Every structure is written in structure tokens, then in C-alpha cells.
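Selected chains only, in their assembly positions.
Labels run A, B and C following the written order; every chain starts at residue 1.
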Amino acid sequence: MNLFERASGAASAETLFSDQTLIAAMVRFESELALAQAQLNLIPADAAGAIHQACNAFTGNPAAMAEAATLAGTLAVPLVAALRAQVATINPDAARWLHHGSTSQDVLDTALVLCTRAALEALDDEIGSALQHAAALARQHRATPMLARTLLQAAGITTFGYKAALWHHALQRHRSRLQTAARDGLCVSLGGALGNLAAYGESGEALRQTLAERLRLRDPGHCWHTHRQDWLALASEAALLCATLSKIAGDIALLAQTEVAEVREAHVEGRGASSAMPHKRNPVLTLQVLSLTQGAPQRFATLLAAQGQEHERALGGWQSEQAHWPGLFRTAVAATRTLSALLASVEVDTGRCAANIAALQGVTFAEAVAESLSGALGKPAAQSLVAELCQRALREGTPLRDLLSERLSTEPRWTADLGALFNVERAAGASSRQVTMLLGKPH
Amino acid sequence: MNLFERASGAASAETLFSDQTLIAAMVRFESELALAQAQLNLIPADAAGAIHQACNAFTGNPAAMAEAATLAGTLAVPLVAALRAQVATINPDAARWLHHGSTSQDVLDTALVLCTRAALEALDDEIGSALQHAAALARQHRATPMLARTLLQAAGITTFGYKAALWHHALQRHRSRLQTAARDGLCVSLGGALGNLAAYGESGEALRQTLAERLRLRDPGHCWHTHRQDWLALASEAALLCATLSKIAGDIALLAQTEVAEVREAHVEGRGASSAMPHKRNPVLTLQVLSLTQGAPQRFATLLAAQGQEHERALGGWQSEQAHWPGLFRTAVAATRTLSALLASVEVDTGRCAANIAALQGVTFAEAVAESLSGALGKPAAQSLVAELCQRALREGTPLRDLLSERLSTEPRWTADLGALFNVERAAGASSRQVTMLLGKPH
Amino acid sequence: MNLFERASGAASAETLFSDQTLIAAMVRFESELALAQAQLNLIPADAAGAIHQACNAFTGNPAAMAEAATLAGTLAVPLVAALRAQVATINPDAARWLHHGSTSQDVLDTALVLCTRAALEALDDEIGSALQHAAALARQHRATPMLARTLLQAAGITTFGYKAALWHHALQRHRSRLQTAARDGLCVSLGGALGNLAAYGESGEALRQTLAERLRLRDPGHCWHTHRQDWLALASEAALLCATLSKIAGDIALLAQTEVAEVREAHVEGRGASSAMPHKRNPVLTLQVLSLTQGAPQRFATLLAAQGQEHERALGGWQSEQAHWPGLFRTAVAATRTLSALLASVEVDTGRCAANIAALQGVTFAEAVAESLSGALGKPAAQSLVAELCQRALREGTPLRDLLSERLSTEPRWTADLGALFNVERAAGASSRQVTMLLGKPH
């Protein structure tokens, strides 16, 4: 992880796939494999005990392992060699039973599954925390009027609470989707050299099942060395989540613009200081979420593009998948954590929200006004009239209500309840209602 | 769709998102919206009737619509204008009720959902057909010995049936995943201009539900104009499927190489002819699957990268999503159809499979041989010995069995059941067994 | 090209790689190949004449060609077959000399080169037009003060002209880069079936050179069937250009936001109308540039990912490259054309620019103020003081100048030329100066 990534807040997720974490997961696979094999009488119980003991005591040297792996072509070779040497010091006869019938892809895939499970647990926690902050914002600002914007143009009146409620709902969906994907995708990998469990005779399926139980992973019922759709789907969910994080942070960035100023990150000493401009306060958490999530679509595309994995084990694709996998999950965890901090930090300037609405001279009510005149004028004529009055209101700085009132006085046929039409709270009501639908009744 | 795409077989999926299909889906939305509104007494029943009648009779001019949309910024404006004019010819008072309370994103999103539903139905059919062919191959070649290859090196003996059974299983998983994703992601879109159903007062939720029922889509319970995770997940599933199609076709391509020649596409007059080389027969279906699927990861990344959709409607991201969406699904359907044809066409040369095994002088049994000697020699020494004999066998063109037998004769302590160890059918047994596990008992 | 792409303005570039354009380019290759071969006495002159005549008269049926290509695996087979039949009607003996010694990749690659050359010429024209509009904006608004924004926060004072001058400079660089890339990458492709010109004996190199001259393409001096770096670099330049188009349109989108309103697209009847909101005027050209360019990074990534082209001709990668190539260039041309229209349409509201500056109470001068106090206070203390006064100015709505003046009156040691420091025109001077540097002296 480079300095730039850490400066964007990714350091908080660094340990999830660190060298030590990964080696520990590999060692755990070998230990549990031996114990499972002993359980099924595939290897002697004392051999399994020695292997288990050696694994518990093992501390790998990542730099040496990486270098040896560069020669061997896989991390499994130096790991198994080092572990075997350690087992032999405890019980020479046990050494041959280490990694028995297994293959490098079994240990590496399962190790990455174990690390990913921890990453998903961390992610679930972070989403949970973000959900609380989003819900609080939604409830607190259920009825706070704010301009709705479509195509970056003011379009009418919504509430900040409704925006936050939609953020909340989206995050909730991601949490649920990730949990489902975890159930499907966190599988033990056990196939042996050819993916057919040949070394275990008729006990292969039982061994895979026992190993799955020991590791609390799913037994997929088959070997997935080169058919990885349910595993990849985990990465897809992480990428989809990042898209939502980016959407939320993007909205906050737009609301926090100097000229909009409806939302800001709470002030923390030193946060967002500029090296050159003393008056600035940069939206730092927003920036970090945007920066962290921006590579997610391509990271996932890299994983997808690596799936043309040849025959029974890939030459390049699998290894590339491994190399790129951690970055996506680390990023997702760090970005969710940062978004959670951002949601906790967000301050809404309700006065500015109201002022931005007022500055539009009531043209935000245009749709409802046109609708109310449609009966008398027909829809196209009503829309034309209102569009013309809106342009005048903005050009002249005169409230639309006044212009319309003036015009109505000359057209006795037309009637409109101006008080009801030009009512910000009433206009905001539709969005408040949605918050209630999405989050339940106010307390 | 350009000539190159059609030459790769994509033409078969061209109508799924054609101009006419898309316009028909938009018109259907407007028609059903009016009928649903009449059902809830939101608009007069005769207005809905006129709208329905006009919609039934409507035939849009795609070129004119596209040009008008370039000016308006959305296809919905010219569509609604043209439809409204047509409604007015039937019932002038009804015209104002067309598109009532709705917005361009409602009609365009829902129209794309309807087209995508049809595409997913086509995809389900094609996967179904591919599954039949994969299952037939797996059953027929359950026990056909074939080299297993890892890192593109011969590694041992598997069966072609096991490869096909894993293809079958993966395709089945994709089918099931796509069905689940369709249930979640094929939702009606109805939010109105600001996404809060404001124009419908307290009837908004009921209207969305009624409309969903009329269109046989899911009512998501909220507006998803700029939070699109469950919709995007459909595209993710299509991209994941393409990865598997590419994996399968890639394996067939490797097996069909001149020097391997274990598999070929059945000969069809004119298929795979070379413009310059009369003796060649190119693996055309394989080529097309590989070509069609290669862009899928990036297509999906484009959709993901478009999700930072601003506020209540995006400026650029949503429109980019629309433009890129059809290509991914068309490609997935066409590639699945072509893969199905490929699986139906695949011929396995069992003689060549056996010859390729035989050419390796029995070194494919090395793992089992080493395992059987581990008891006497210890695992490292057994592996070293076997590796050395394997190199000799290949260098000298002498069967490993003979070299081993010679060696065993000098080491009375070592014993090995050579007949059992060097037995292709026995070696293939582990893979046959997996086919049975995956596909059920042989008939 | 689907309806959504055309609605975003891509239709204007549709003919560049249309079926007819592509077939004409293929036919042109065959015609010029024969004439070049006759020129070098490789085939009889009358055969070349007949081929040339047949090519001139040829009109292919794209649908039939696509279908036949699906069987053959390449468009070249049905094209050559149809052309050969036509040649035979003119001169039966000539038919065998059509496509003599060539291969499908020669004709298809060269045809795509010819189409791409036309696309690049169109692109050059569009960039030229955009440059004129950008230069006009830069000159007209050389000294128009506008807020500079960093991290979406107001940071100081620049001029709109400087923004436009940087747009101009970037577009000029792209034009120049594209021209260089065209010189390197628009090469004739001629290698024959194996890429070694075997069919032409010692005349191969001369033939390639002659053919290049006839087609006004570069002779690369070798066969590039599966080594395509200079060709791909053309696509890279198109993608880089799209990134700049997106940057420019993005800035305009931000400036055109309701709350900023410093820039707008000129009003054209019907442009940017909303289907629901009569007062809205959506930034349609901006939207289209953003929508068109958003897929470019991934389109280029697809082309790059297709470059692992096997041996002497690829199975899948080359064909995928062909399928995805046109979309990138069509998009680049259409987006540049739209950007040019956008730049021609942009209206700057100088009053609003000034008002947005004024609303910040002079905090935009903070950096210069802090610098001027650094001598007396030291930099950190000066920055702290100014930061504190800036926060007060914004909170209380009091000009920073007044707050500073008040403070200076209590600190006789400190001196500052407030008139010079708080001078918008003077602050804008640095940016005006850059416009002059970039575009030359004002006229």
C-alpha cells in the first residue's frame, strides 16, 4: 500500500490482507486439513497433532517466502517446505502427512477466503455504523426543505432527510446483498492437484465437508479451482458498494461547494487545511471516499478479465486475481469506514438550504403551478405560460407568485390557490412522507 | 451494432434492444401508467382509454426521435410529445393526462427494464440449451481419460466428462444467480420529477404498486433514480456469465489446437474456411464466443463507473449507463447462444486423448508413485527420485514404469504395485466419480 | 448504434464506420492490391484491370456478408467470394488474381485503417473548430474575474479566460498528438497468410511499399498482424482526448449549476426542456459530452486487453478489437463535435461571476494577505490570524478588509496596503497574464 493510498485513509484496512494475516491463514488451512484428515482416519492422529503443533508455533518470513515463491512460481511451495521442516523437528514421521493430497491452489484459495471473511465482517461493521449515521440524518432532517436537483439544475423541493433515507436504504441493500454473497461465496477450496480429490479415494467429499466445518466455511460440493463465479460475485458486491459510496460522497461534495454550502464536514482542528490558503476548509473525508472508490470498477474488471482460467489451473489469470483481490476489499472497507465518519460529521445548514430555495423566486413550484393551470389552459399552454413567467421571475428577481398573481388578475377564468401552491413546507411534504415509508414512523 | 459484431454472431440478439423494441417498451409504460392511474381514480377512465388506444396505434420514427432527443436532452420529450399529439386526435381532453406526474427517467428506466426482462428470458433459454449439451458431453465422456493440465503443463489424468460436468455446474449456477438477480432487479421505476411521487399525493405508493403489477415487475418500495445497486447487479451477473463462457471456450480452443487435437468443432460445409489456406478448419464458434465475451468486464466497469449519479438525476452518468447497457446483454445472449451451438458441435477424439497420455511415458502417474514410495523413503526423497526418473523417461522416451521397475529390482526394501499405479482407467476413476457427484448417476 | 447513443449526439459520426463505409474500404484494398501487383508485374495487367473494374462496380450486401462471415469466421471470406464472382463475369482468368497472396487480416486491418484515417480527419476538423471557440472565449474573457476553485471550494480569483485558454492549450496538444500518432499508426497491413509475405518471393517488400503509396498510408516495414502497438496508440490518443473533453464539459456543468450560474448554454428553442418541469433549462450539450465520453477509458482498456494476440493470428482478441474499435472513434468524433457546439454556445454571466466573488467577503484574498503579514508575524502566526478573520468574515457577513483594517489599527507594527491587497482586478491579473502567454497578445 503506497503513501498516497494511506494518505487517503486506506491504512486502517491494511492488516486485513497483510503478509502475516495471509501466512496465518495458509498455516491454518494446513493445520485444519491435517486434523480433518485424522478425524476421517486418512492420516495418523499423532501426525495431525504434530502438524497442528508446528502450525501453532510457525512464524513465516514473508520476504524470504516471496523470494522463494518467485522461483517456485507459488507461495505454497516455500510455505509447505518451511512448515514441513518444522513438523519434522517435532515428529519426523509426521512431515509426510503435511499438505497430504492437497495442492497449492487449495491452500492459497482457502487462505484468501479466510482473509476475505474477516474483511467482510469488518465491512459489515462499518456499514452498520454508516447506517446508524444515515438514519440519524434522515430522521433529524426528515422535513428540512432542500432544493432537489436534476441534471445539476434546481428542480423543486425535497428534504435532506429524504436524500439521507435513500442513502440509508441503499447501504442496507448492500449489507444484505453482501451477507447473501458471503453465504454463497465463502467456500473451502479442496480439489487436490487435478481438482478431483484423487488422493483421498472415496473419502474426498467427506474430507471437504469436514474441513469446511472446521473452518466454518461453506462446502461448495465441488472443486472451484477454475470456475469461480460465486467467489467473484463477492468482489462484484464490493465494487457495487463502492459505487454507492461514491454516489453519496459525490452528493455531499456538491452540497458542500462554496456556492451551495448546505452541508459541511464538522470542523476538526487541522482537518482540511490548505498548504497555501489559510481560509480554506477542504472536505477531506468526502475527498477520501471519492479517491478510495474511484478505482473499484476497474479493479473488479481486472478480476473478471482474469477468469479465462485455463483447464485445471490457470497460467497467469489466477495469480493476477490473487494480486488484485486484496486491494478491492481493503478499499471497500476503508471507504466505508470513511463514509461512516463523514456521515457522522455532516452538518446541515438549514438556513442556507432555505436561502437557496428562496433565491429561486418560487420557480421550483413551476410544475405544480403548471399542473393546476392545465385544466383551464391545456397542458402545453400552461407549461409555456409558466416557463415564460419563470424566466421573467429569475431575470427580474421578482417572485413567480407575484407575477402569476398579476396575470391571474387579468384572466378571471383561471383560478389557483396561490397560498397552497407556493408553500415550501407543503412541497417538502412528499419527501418527508417517503422518509417515513423508508425508515418507519418518527419518534 | 457494427459489421464486425454481427460477423461474430451478435446479430441474433439485435432485436432485444432495437429502436422499435425500445420505443414499444416506452409506449407500454405510458399506456399502463394511464390505466393504473384510472384504476386508482387519479385520472378519468376515458382519458386512460384514449391514451391506451393511442399507444396501441403508435409507431414512432426512431431517427426523428433521436434527433429531437439530441435537442431536448432526453428521448422522453419527443416520445411524450408525439404520443400526446396522437392522444389529442382521439380525445383532446385526455392529452393532458398522458405521462401524468411522471418524469423522463420513469419511462426510460422502466422501458429498459422491460427490454432487459426479455433479454434475460432469452438468456435463460440459451443457458438451458447449453446445459443440455454440457450434460450430454459430461455423461458421454464421464470416463474418457484426458490429460489434466495445470499451468498449461500436463499434470495427470482426468476425464473430459469431468471438465464438461464442471462447465455444466458453472452454467447452472449462473442460471440460478440470474434468476435471483432478476427477481431483485427487474423493478418498475416511478418517482416523478423529484423522485418523491409528489404529483400523486397519498396515492403514490399504491400507484407504483399497481403499475408494477400491470407490468409484472417488482415494486421496489422506493424510487431508484440514482440508487441503482439491484439494477446494476443484473449487469454484474451478465458479466460474470460472460467470464464463464470465455473460460469454457478458452479450454475448447486449447484442446482444439493442432498439436493437441483432442476436441474439434463438427465439420459444417464452409465453416472455418481460410481465405488463403485450403487445409485449415478454424474453430469458428470458439472464436466467436471468445470475441463476443472479451469486452464484458470493461462494459460492466463502464456501468459501474457511471453510478456516481448526482443528486436526484444524473448529468451524464445515467445517460452513459443507458447507452452501454444494451451491448452487455446483447453480447451475453449472443455468446451464450454461440456457446450452446459450440457444445452441441464438440467432437472428442478419444484416440487422440489416449495417445497424448501415452506420449508422456507414464509421468502423469508421478504423484501417486511418489506417494506410494513416501512410506519407505520419506516424502522429499521419494519426490526427488520420481522427478529424476520422470525427466529420464521423457528424455529417453522410456516408460516411467520400466525405469521404476528396474530401480525397484535393486532396492528390495521398496515395494509398489506397478499394475495398480500405472493404470489409466483407475487414474480416471476419481474424475468419473466427480461427474456422478455433479450430475447424478449414469443412465 | 442504439437509440440512446444517437440521442446523445453520436448519430453524427455514424457513417464513419458504417457497413457501407467498411465494405468500400475492403474493396478498395483489393482493388489497389491488384493494381500494385500489376505495377510490379506480379499479376497480369488485364487481370488487375478487371479486378479494379469489378471493385468499382461492387455493392455488397452487409446482412448477407455478416451471416456468411458468422459461418466462415471472417468477413474476408464472403467479401472475396462475392468479389471474385463479380471479377469472373468480367474476365474469368482474372478471378484467381484477386486477393493474390494476401490474407483476411491484411484486408480487414487495412480497411479499418482507411476508415480510421477518415475518422481522424473528421476529428481534426472538429478539434479545429473547438479550438476557435475556445480561443474566442479565452480572448473575450481574458480578464473576466471568476472564482478559482480547488477541491470544489472557492480558493481565490482567476479569470474565465484563463480556464478557456487552458482548455484551448489542451485541445491543441491533443490535435498535435493525434497528428503524430496518425503518422505512426496509419499503416498498410500486408503480410500474407503467415505474415512473412511468402507468396510474393523477393517482391514482398516492394509490393507493401507500392500498396502503401497507392493508399497514401505508411509502410511500416514489417507485418503487424499481432504486434499492434502503433495502431493501438491511435486509440490511446482518442481516449486521452475524451478525458479532456470530459474535464472541460465537467467544468462547464459545475459553472452552470443553478447556485453558481456563471455560465450557461445559449438558449435555443426546445433545447433542454424538461418533460415535467417547465422552468428548467437543462445543459444538454454538456450532458451529451459527459455521456459520450464516459465509456472511453474502458473502451480503450478492452482494446488493450485484446492484445495478447496468439502467434501469427489471434483467436478472439483481434476480432474483439475490431468490434470495439469503431465505438471509441465514433464517440470521440461525436463528443468533440458536441464540445465544439458547447464552446460556441457558452454564455458567461460576468455579473454573476462578480457577485459570487463579492459574496465571499474578500476571503479569497487571504493568501496574499497572509503573505503580506508574514514578514511581521512569521508565516504560521500570519496564517492563523488570517484564517481566524476569514471565518469571522464569512460567519458575520463582514468584509475581511474591514475586519483586518480594524485589527491593523490596534497593531501599529503591522502594515498592509489594503487597497492593493483587496483588488479583484489586480488579483485577476496573474491569470490574464497567463492567457497572454498561452494565446499570444490581445488584439
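Observations on the model:
Heads up, the rule we're going with is that a residue touches a chain if its C-beta (ideal position, glycine included) is under 8 Å from a C-beta of that chain, and two chains touch if they have at least 3 such contacts.
If you're wondering where the values come from, they're calculated on a predicted model, not measured in any experiment.
This structure file shows 3 copies of a single chain, while the whole complex it describes contains 4 copies.
The rule is short, and it goes like this: only the chains that are shown with their structure count from here on.
Look at the CA centroids: the one farthest from the centroid of subunit A belongs to C.
Averaged Cα coordinates give subunit A a centre that lies 32 Å from the centre of subunit C.
A separation of 24 Å divides the Cα centre of subunit A from that of subunit B.
For subunit A, residues touching at least two other chains, in rising order: 149-152, 155-156, 254, 297-298, 301, 305, 367. On the side of subunit A, the complex with subunit C involves touching residues 147, 149-156, 253-254, 256-260, 274, 276-283, 287, 297-298, 301, 305, 356, 359-360, 363-364, 366-367, 370, 382-384, 386-387, 390-391.
Of all residues in subunit A, those touching subunit B in their complex are 73, 84, 92, 95-96, 148-152, 155-158, 162-163, 166-167, 169-170, 173-174, 177, 193-199, 202, 204-205, 221-223, 226-227, 229-230, 232-233, 236, 239-241, 243-244, 246-247, 250-251, 254, 296-298, 300-302, 304-305, 307-315, 367-368, 371, 374-375, 378-380, 427, 430-431, 433-434, 437-438. Note for the complex: subunit C touches subunit B at residues 1-11, 17, 19, 22-23, 62, 65-77, 80, 99, 102-104, 192-193, 249, 253, 268, 270-277, 282-284, 286-292, 294-295, 297-299, 301-302, 305-306, 315-317, 319-320, 322-327.
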